[in-house]
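Removed from the display is one protein chain of the complex; every other protein chain stays in position.
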Amino acid sequence: MRIDALDKSGLRSPLQRFLKLILRDKAGLFGVILFGFIIVVAVLAPYVAPHDPVQQNLRISRQPPAWHEDGSWEHPLGTDNLGRDMLSRIIYGSRVSLTVGFLGVVIASSIGLLLGMVAGYVGGRTDNIIMGVANLFLAIPYLLLVVVVAAVLGRSLLNVILIFGFTNAPLFVRITRGEVLRIRKSGYVESAIGLGASQARILFDHILPNLIGPLLTVATFEMSGMIFYEAGLGFLGLSVPPGIPSWGNMLAAGRQYIQFSPWIAAFPGLAIVCTSLSMNLLGDWLRDLLDPKIRRSAS
Amino acid sequence: MTDTGNAAAFVRVRGLKQHFPITRGVIFSRKIGAVRAVDDISFDIPQGETLGLVGESGCGKSTTGRSVLRLYRPTAGSVTIGDLEISALSERQLRAERPKMQMIFQDSYSSLNPRHSVAKIVAEPLIIQGHNNAAQVRERVQQLLELVGLEPEHMKRYPHEFSGGQRQRIGIARALALNPQFVVCDEPISALDVSIQAQVVNLLVRLQRELGLTYLFIAHDLSMVRHISHRIAVMYLGKIMELARYDELFQNPMHPYTQSLMSAVPIPEPEVEKSRSRILLKGDVPSPANPPSGCVFSTRCPFATERCQREVPQPRQLRPGHTVACHNVDDPAVAEDIRLSGHKIVSSLQDAASSGPDRVFASALPGGAS
Partner (left out) sequence: MNPILEVRDLHVHFDTVDGTVHAVNGVSLDLFAGETLGVVGESGSGKSVSMMSLLRLIPQPPGRIVSGSARFRPASGDLDLLSLGKREMAAIRGNRIGFIFQDPMSSLNPLLTIGDQIRESIEQHTSKRDAQARRRAIQLLDQVGIPDPEARYRNYPHQFSGGMRQRVMIAIAIACDPDIVIADEPTTALDVTVQAQIVDLMNRLSADLGIAVIWISHDLGVVAGIAHHLLVMYGGTVVEYGAVDQLYAHPRHPYTIGLLGALPKLHVNEDELVNISGTPPSLFSPPQQCPFEPRCPWAFETCLNSQPPLFDISPDTGSRHASACWYDLDRDKPRASGQPVAEWDKEDATL
C-alpha cells in the first residue's frame, strides 16, 4: 500500500512564499530595514561620521541644523554647546547603545537559558529554589542597584552591561522554564525517552532547538528596553562617563539649552525612539515568522 | 485481579497502580491527596495478540499504557514483558531494554519534533541505540518508510508538510525501527478522519501479522477496538470493569458500564439508531482525585444497590475467559434485569447487522464482484 506523494498543485513556490511572508507585515519590514541600517552605521561609525565626535570648536557652538538659516551642510544636524558635530556624536552614540543592548541580552539570556533549563527539566526543589531566587531578583529596583554600583565602582559601560544582564536574567529564566515544561510534556520528548535516549540527547537535541524561537523574540524586546533604559541612566548621569558620546549623555547635555537650541536634545531623543521602535517592530515580526501556526493563516 | 484467560502470557501486568500526588506549597510542598489514575489493574496479553483498552476520557487508559512502558514509575504492581520484569529494572538497564517495547502516540503533530526532518525522526531510535553506520541507517530508514507506505523522497521533508495520516505513519515507522516485540498504541487514530483511520488501522493489523507484534491498543471508540482486538478490557475511573474476548464481550456484555457504553456508540443505520435500546447514563465521570467509595461506577449505575456504595467489587471470572467486577451480575435481586438489558442492547445491534448499504466500495475494483 502506498499513498500519494504530497500534493503541491496550486501551492506557491518556497521563494514566493517567503517573499509573501516578509511583505505581509509592512511595519515589520520597516523595522527590519531600520534596525539593519542602525547596525551598519554603528559598525562603520569611523567611516560614515563626517567629524571626530569629541572634537570641540567653541566658535561654532550651538550651530543649528543645515536647513536652518544659520546652519551649514558642514554640520548637517548642527553642533552642541561645545561645538561638537551632532551627527557624528549620534553615530558614535549608537555604538554605546547597541553594545549595552546586545551584551546585556547575551548575558541575561545565557543565565536565563541555563537556569531556566535546569529549573524546568530537573523540577522539584531545584525548580522551587531557582524560581524563588529569580523572583527575589525581580523585586530589587534596578535603579537602586545602578546608583549603588555607580557610587562604589564608578561609572563604566561594563557595570551598566552587567547590571542589565543580571537584572533581566529572571525574565529569561521564567520564559525558558515555561517553554521547557511545555516541550518536556510533548510527544516527541516522551517518544525519545521511550526510545532510551540519554538526558543530554533530550536536552540538546529536542529541547534546546525548540527554545531558540521564543527566546529570540523576547531577546529583541528586551534589547530595545535596555537601549531605552541605558539612555535614561545616561540622562541621570549614571551610565558611561561624560566624555564618551552616548545618547543619554547627549540628552542630558542638551537639556539646559532646550529652549533656544532644541536640536541638541531633540536628535539624540529621536535616535532613541527610532531604535526602540525598530526593535519592537522587529520583535513582532520575528514572533509571527517563528510561529508556525500564525505562519499558516492570515494574509 | 485474576485473569487466567491465557497461560502463555507475553505481557503480564499485576496489581498495577499509578497514583499522582496532589501537592500544595512552594519550597516545602506537602502531599494533600492523590489522583488515582490507575488503581490496581491486572491483565495478560499473549504473544502476537491485541488487547484493546477502552474507556472514556479520564478513565486512566493512556496512563496505563505509559505505566506499562515505564514512562511513568508505577506506584505499585509489576509488569513483565517476555521474561523481563520491567518494573524491577534500574534506569540504566531500562534504557537498554527500551527497543523491545515502543509506543505510537495519539497526537502525531506534537509527537514529531517540528525541527527534525523525517529522515532524522525515523533514524533517531537507531542513533540512540548506537547504530552509527550512516549508509546502513539510511537504508533502514528507507526500508521503514516503505513498510508504512511512505515514499523515500519524503525523507527530507518536515512534519508540518504532511497530513495527519501521513504523520501517524512516520510515528509508526519510528516505533518499529528497533524491531520491538510489544507496541502500545495510544489512541493512534482518534485524531484522524474516518477514511484515514481505516488506512492506519489496516496498516497496524498488517504489521502485526507480518512482524508478529503484540499490541496494547488504547481507544475510546468501541467499534474500532472491537475490530482490531483479540480481547478487550473496559476501564472506568482507573479500574478494569470487564475483560473478555471480543466476540464474547459483544455477545454477552455483563457489566452495566460495558452495556451503557455499547448502547451509546452511534451506529450508521438510521432505523437502528431511532429504535435501539439504550442505557442513558446520568451525569459525567467523577474526578479520579475523589472517586466514589465502593464501586467507582455506583454513582451512575442504573442497577446500583446499597452494597455497591460500600464494597469495592473484585474482578471475578464468571464465564470462561470473561471477568467482571460487579456485585450485581449474579445477585438474584437484579441479575435478571442486568442480563435482560444486555440482551436487548445486543439484539438491537444484531438487527443492524442485517441491514446496511446496498453498495460497497470495493465492488468496482478489479477482481471485485458487484
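So that you can tell them apart, the chains are marked A and B in the order they are listed, and the count of residues begins at 1 in each.
Here is the rule we use: a residue touches a chain if its C-beta (ideal position, glycine included) is under 8 Å from a C-beta of that chain, and two chains touch if they have at least 3 such contacts.
Nothing here was measured: the structure is a model prediction, and the numbers come from that model.
Considering A:Lys20, A:His68 or A:Arg255, the position touching the chain not shown turns out to be A:Lys20 (whole complex). Note on the undisplayed chain: of the listed residues B:Ala177, B:Ile196, B:Ala233 or B:Cys308, the one touching it is B:Ile196. Among the residues B:Gly60, B:Pro99, B:Pro125 or B:Gly165, only B:Gly165 touches the chain that is left out of the figure.
Which of B:Val79, B:Met155, B:Val183 or B:Leu349 touches the hidden chain is settled by the complete complex: it is B:Leu349. In the full complex, chain A touches the hidden chain at residues 1-4, 7-12, 17, 20-21, 24, 295-299. Residues of chain B that touch the chain left out of the display are 56-57, 163, 165-166, 193-199, 201-202, 205, 220, 222-224, 226-227, 247, 250, 260-274, 278, 280-281, 283-285, 349-350, 352-353, 355-365, 370.
By our rule, only the chains that are shown with their structure count from here on.
Computed from the mean C-alpha positions, the centre of chain A lies at a distance of 50 Å from the centre of chain B. Considering their complex, residues 1-3, 5-6, 125, 128-129, 132, 186-188, 190-198, 201, 206, 209-210, 292 of chain A touch chain B.
Chain B contributes residues 26-27, 29, 66, 69, 71, 94-99, 101-103, 105, 107, 110-116, 124-125, 128-129, 149-151, 153-154, 157, 160-162, 165-166, 169, 171, 174, 178, 199, 202-203, 206 to its touches with chain A in the complex.
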